[in-house]
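Structure record follows, encoded as structure tokens.
What follows is an incomplete set of chains from the complex, kept in their original frame.
Chains: A and B, in written order; residue numbering restarts at 1 for each.
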Amino acid sequence: MIKVGVFGATGYTGFEVITRLRRHKNAKLVFATSENSAGKSLSAVYPVGWDVPLISGADAPLNAVDAVFCCLPHAASMPTVIRARESGVRVIDLSADFRLEDAAEYTRWYGVEHTAPHLLAEAVYGIPEINRAEVARADLLANPGCYPTSVILAMYPLLRANWVAADAPIIADSKSGVSGAGRKLSLKTHFVEVNENLSPYSIGRQHRHLAEMEQAVRRWGTVTAPVIFSPHLVPVSQGMLSTIYVSLNRDTTPAEAQSLFEQTYAAEKLVRVLPPGELATFAHTRRTDGAAISVTVVSPRQLILCSSIDNLGKGAAGQAMQNFNVMFGLDETEGLL
Amino acid sequence: MIKVGVFGATGYTGFEVITRLRRHKNAKLVFATSENSAGKSLSAVYPVGWDVPLISGADAPLNAVDAVFCCLPHAASMPTVIRARESGVRVIDLSADFRLEDAAEYTRWYGVEHTAPHLLAEAVYGIPEINRAEVARADLLANPGCYPTSVILAMYPLLRANWVAADAPIIADSKSGVSGAGRKLSLKTHFVEVNENLSPYSIGRQHRHLAEMEQAVRRWGTVTAPVIFSPHLVPVSQGMLSTIYVSLNRDTTPAEAQSLFEQTYAAEKLVRVLPPGELATFAHTRRTDGAAISVTVVSPRQLILCSSIDNLGKGAAGQAMQNFNVMFGLDETEGLL
């Protein structure tokens, strides 16, 4: 039984990690932290009623666990990750703090100094379907952002096969449920402001997740063209769909493109390539840890990919648990939804 | 042309008052205040794009207006109302500050001292369908709360006819859209907490609006039995339905009860008594300033009334504008939705 702790257990991703730990046969939750609710039970925060005692992060017994999930906000995660690594604990970090390999780039996008640049080299940005072997060896796993996961999973077959045009931008028009914005208070998440509304934000080349996407596109492909990324907030609690417009450097056919995707993910349990004619929707992955991708050929050199994940599932806690399973040599889907 | 000012223009009720003023033929908006957005335009707060300059309440030119709508939170409203009355300006106050005739009762429910008890005697709690003549004479109009409006309008025909049993409680099970909770930030109005949820709160005899309801039931009827009032928050932006269970002191029939309601409101433009068999829903009054009431006879001495208003319409800004129209001798529905 692998002993784990969760930092930041009362945010949406922390809660979802605990949801999966409760189902997990090989992991045991040793502690869960919350600065705001230390001393209370998780059932005081989430009405579903799980009696998990919450402690302050400062009191977390790092010597009693094999691994920790860090579900803290960016910047707040760094000191905890440093502490955990100094204790020899393996870390799955769900924040953005170890996703970018370049500390200067991190500072540029997140507006704070990186206080653990020495750990960046060690950190593995992990999507098991792409770099499973690296994940297995990781001691510090940087769990990808939700938007990047949806875009990179869909792009990966094309990148690997080197089909993507070098010069035309990759356009990702993404739609996300509101839990992606977290539980902290903001007019942007007030019910009356979100309900019956749909809002683009940070479109073009302004959103922080763009840096992750481009880093991945460069790492796992040969594309030099920019990514254009336009997120939209939709009045749904959980869910994410990226509609991706890709220009190719070669002609293809619907059958060939479909086949490329199906072959790439043939062995994967969590990624479904939908049959021709069926488009991915939120419902394909809602409250699951899987991904669903549809491939539409508009013209011989123009594709539209629709990539669906649950932003809290494959987009956060689900992928974190999947990475944990890979890191510890367990059944990759254990505990997953 | 009657000149008016609006205090608290960027809350939901303030915005809705301005919505109606824009349509009003006989009223002209002279100023609108907002402490948070003074110096900006209303279009910076509400994207619908109305270019209304916002000033601080301290700068409001009270000598340039005939009337003001106070859309401030309770307690914050009192000093502004005092100022306005001292300037001789007629006031329609949408807060709770002048609804209860007894200052001690106000303090008991709202937890603050009443700083203008001398104005309580002057204040008129006004629902035109019930006390139109009083409203017409009012210089300080206390606009009723949303829940009380929905309950009192439905109970009034029974109260006036003295049909209500003296001993059995009147049970009002009310459902409200989220805008009733206002625009200030709270986990209770966070999209993810409200969406796909439905929550009772302050049920029984705990909600502040209970005091208004019982005051009205005593004033406009002879009932001494308690009111039991259970509000519920529903994932809808605007709307309110009270399902009211009433015991009678006499036997009735569906036809007779229906007739009592239809006769009571026969001359009213804003209150619809629905035909037998049609139950009031949110949709009956959504984004309007009307009320819809259905009467269901369960047994000779047991009725269920369903009373629908828009919480921002007849439950707030619509009734405020209706009261304004009555106060100034205008067409009662001018500017209304």
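Observations
Simple rule for what comes next: contacts are C-beta pairs under 8 Å (C-beta built on N, C-alpha and C of every residue); 3 or more make two chains touch, one makes a residue touch a chain.
Computed from a predicted structure; not experimentally measured.
For this complex of identical protein chains, the structure file gives a whole-complex count of 4 copies, while the figure shows 2.
Everything that follows uses one rule, which is that only the chains that are shown with their structure count from here on.
For chain A in complex with chain B, the touching residues are 12, 178-179, 183, 185-187, 189-192, 194-196, 235-237.
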